[in-house]
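Here you go, one structure.
Every protein chain except one is present and positioned as in the full complex.
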Amino acid sequence: MSSPLQQFEQFEQRIHNALDNPQVRKNFRHAMSGLMGKRALSFPDADELSELRTQDRLIRANALLKLPQLLEKLEANLIANGIQVHWAENAEQANNIALDILQSHDAKTVVKGKSMVSEEVEMNHFLEQHDVTVTESDLGEFIIQLAGEAPSHIVMPAVHKNRKEIARLFHEKFPHIPYTEDVDQLTLSARQIMRERFEQADAGITGVNFMVAETGTLCLVENEGNGRMCSTVPPLHIAITGIEKVVEKLSDVPPLLSILARSATGQLITTYFNMISSPRKEGEKDGPKEVHLILLDNGRSHVRMDEELLETLRCIRCGACMNHCPVYVQVGGHAYGTVYPGPIGTVLEPQLLGLDKIGALTSACTMCGACAEVCPVRIPLPKLINRLRSEAVEGKHGVSGLRGQGSLRKNKESVIWNFWQWLYSSPAIYGLFLKLATRLRFLTPPWLGPWTRYRTAPKPAAKSLHDMVASEGFDNE
Amino acid sequence: MMKIPDNIYFYGTCLVDLLYPKAGMAAMELIKAAGVNVIFPKQQSCCGQPAFNSGYRSEALKVARSQLACFPKNIPIVVPSGSCGGMIRHHWPELFAGEADEKQAQEVAARVFELTEFLVDILKIKLEDLGEPVKVAVHTSCSARREMGVADKIQSLLAQLDKVEILEQQNKAECCGFGGTFSVKQGDISGAMVTDKSNAIAATGADLLVGQDCGCLMNIGGALEKNGHPQGVMHIAEFLKERIGE
Partner (left out) sequence: MNSARENILTRLRQKNITDSGEVPLFVPSYNWSGEEKIEKFSQHIQAVHAEVHRCNKQNWLKTLATVCKEKELSRLLLSLQTEIGKEVQTNPIESIELLQYEQNAEQWKQDFFSDITAGLTTTKGAIAETGSVMLWPTVQEPRLISLVPPIHIAILDAENLYDTFAQAVQEQGWVDEMPTNALLISGPSKTADIEQVLAYGVHGPKELVVIIRD
């Protein structure tokens, strides 16, 4: 059982692995620059963007405020529409529900649309252990499934790989297909491979982007068509998502859709926007005969207990925050070691898993604010990170649904801050410190740990500003 | 817009006090030369940001509280730093929330100006460039840019200097990697960031880097020096003073 403080070492190890890999860093720099540029181009009017962000913040905040009623309304309407609804408090329950549904239909092969929630509960792994074959159908997910890796970004799961790496992977796993680095050829191969799997799968599993309480509708965005394949071709469709993804009204959807694709990839809109309100109806000739929705809690209801921290749940999973994060671009998604990386991961994961498990993520942030500047639903990410830092070292048990408060407090550190506070809150002591520091500046060591690895060391001035002011004739109150 | 005040408080910041006092001095002199009486509260030390950003809010509060006594008169407070200015203006209300002196802190926070904002918007300072032609790169700190919204102020000050050419570095809005204690806590990520930033600045071929925040300047300046780049760094206050020949 590792102590909470050991997570820092593990995090550091992952960071070092990332920083020591020039190819991955290059891939990320290239990808993130492109995404930032495309997003900027898709929002040419600053006032329009600001208005849209305000509206979307309102829509999501409204939904969170009314969450229990909306979930009940959603459930009632989904059921009236013929969609079956299941509730899961945690990963274990969610996976067992999915397995039960599959087993009751003798479903052995599954095609899967991209779903971060399914990654969260490690559904593929669980199903494989129970003799269900799962094929990821989104190209990015397909690639990392072949590589046996986890996604490194919530929208572009294979963003850490370049085409050479992908070409090698394809050729290794499908030796009968000639080696090619041509993107169109690789895409064609993926299409041909998946065609048969879509056609023959016993079930499709997808995520959900928004659920509409008013009409009992599940909304999915995608570009490839694999989401539609998974939710239309097999006789059984299972959708899984977090409880926070509900919106109150149908009219809430267009403003969210308007900002989602542009924030994520700079596209005006994704190729497909799929709104599902029932299984195959009488007389219809295609579509799944049964549609199931699994509503996952997994800590979200605890997040919602705190007035400030619940803002985390407004997230519509666009990925803009990590695209703009100057730390993420250096270390990439895998360094975080969590399902959700980047700024949103830094805020969400310690709340879901506990500060004692992954609170260290909050140290990987300079509070630059680039994330909050682009968040389509105005989540004040740096403010929430700061709050979590404070809970990690100062927090007392029992505040809201957080776990691990105070677990990252280090004796050495608290002694330092105590000393700092004593020094800086007394003008007399501070004045003395200034005198000593400036008079003894020649004693400043040229090496100052991590600082001097990359920079020369600063040195106190010969005279402090206090000194200079005293001799320069400024009012000195 | 406010009219030019008779008096202001100058809050140097702890970094300027110990490491870059000339920048603080230059700022005070610029303001004084415009006819404003500059008061330097003697008991000033630190806004509390280092502890606040490390999660040690009770220590931050004790230090911030000790600073309230610096500003008894209802006059503007000018700070030569977007980071410290942002801390007082935006985060003191958060830090003092629910405290007995919350109202006083809010009142102080509302009077804060970042230096370039004060020079441009309130003093409407007019500058005449008496220096030799020079090429500069400009770094606006993340807090100056996003918290205080003053990226355009330093640009507009430099635009008045006709022999100063501004060269723009790649990814200029990207964080330099300082982040206060981040530079020590996540030293290698910080190092990667400041290396990218200093390389980008060096690549412009500028003679000098000017900025609004000494923290960033210390960070980037140290990296420029370590990597053998010729560019030095200077706070905008010092640079302006030099250019107008005082």
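Read from first to last, the chains carry the letters A and B; within each, the first residue is number 1.
The rule we apply is simple: a contact is a pair of C-beta atoms (placed from the backbone, for glycine too) under 8 Å apart; a residue touches a chain by one contact, two chains touch by 3 or more.
The structure displayed is predicted, hence computed values, not measured ones.
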In the full complex, displayed partners of the excluded chain: A
Which residue of A:Glu248, A:Glu311, A:Asp356 or A:Glu394 touches the chain not shown here: A:Glu248
Which residue of A:Met229, A:Ile358, A:Leu402 or A:Val469 touches the chain not shown here: A:Met229
Contact residue for the chain not shown (choose from A:Gln10, A:Gln23, A:Gln69 or A:Gln129): A:Gln69
Positions on chain A where the hidden chain makes contact: 27, 30-31, 34-35, 48, 55, 58-59, 62, 65-69, 71-72, 87-89, 93, 137-140, 143, 156-159, 162-163, 166, 183-184, 186-188, 190-191, 194-196, 198-199, 214-217, 223-226, 228-229, 232-233, 235, 243, 248-255, 257-258, 265, 268-281, 283-287, 295, 297, 301-302, 304-305, 310, 401
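Basically, only the chains that are shown with their structure count from here on.
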Chain centre separation in whole Å, for chain B relative to chain A (CA means): 33
List of chain B residues in touch with chain A within their complex: 10, 12, 14, 16-22, 24-25, 28, 32, 37-43, 45-46, 48, 50-60, 62-63, 65-66, 94, 142-143, 145-147, 171, 173-175, 177-180, 182-196, 218-219, 221-223, 225-226
Chain B partner contacts - residues on chain A that touch it in the complex: 15-16, 19, 25, 33, 326-327, 330-331, 363-370, 372-373, 383, 386, 389-394, 413-414, 417-418, 420-421, 424-427, 430, 434, 437-438, 449-461, 463-469, 472, 474-477
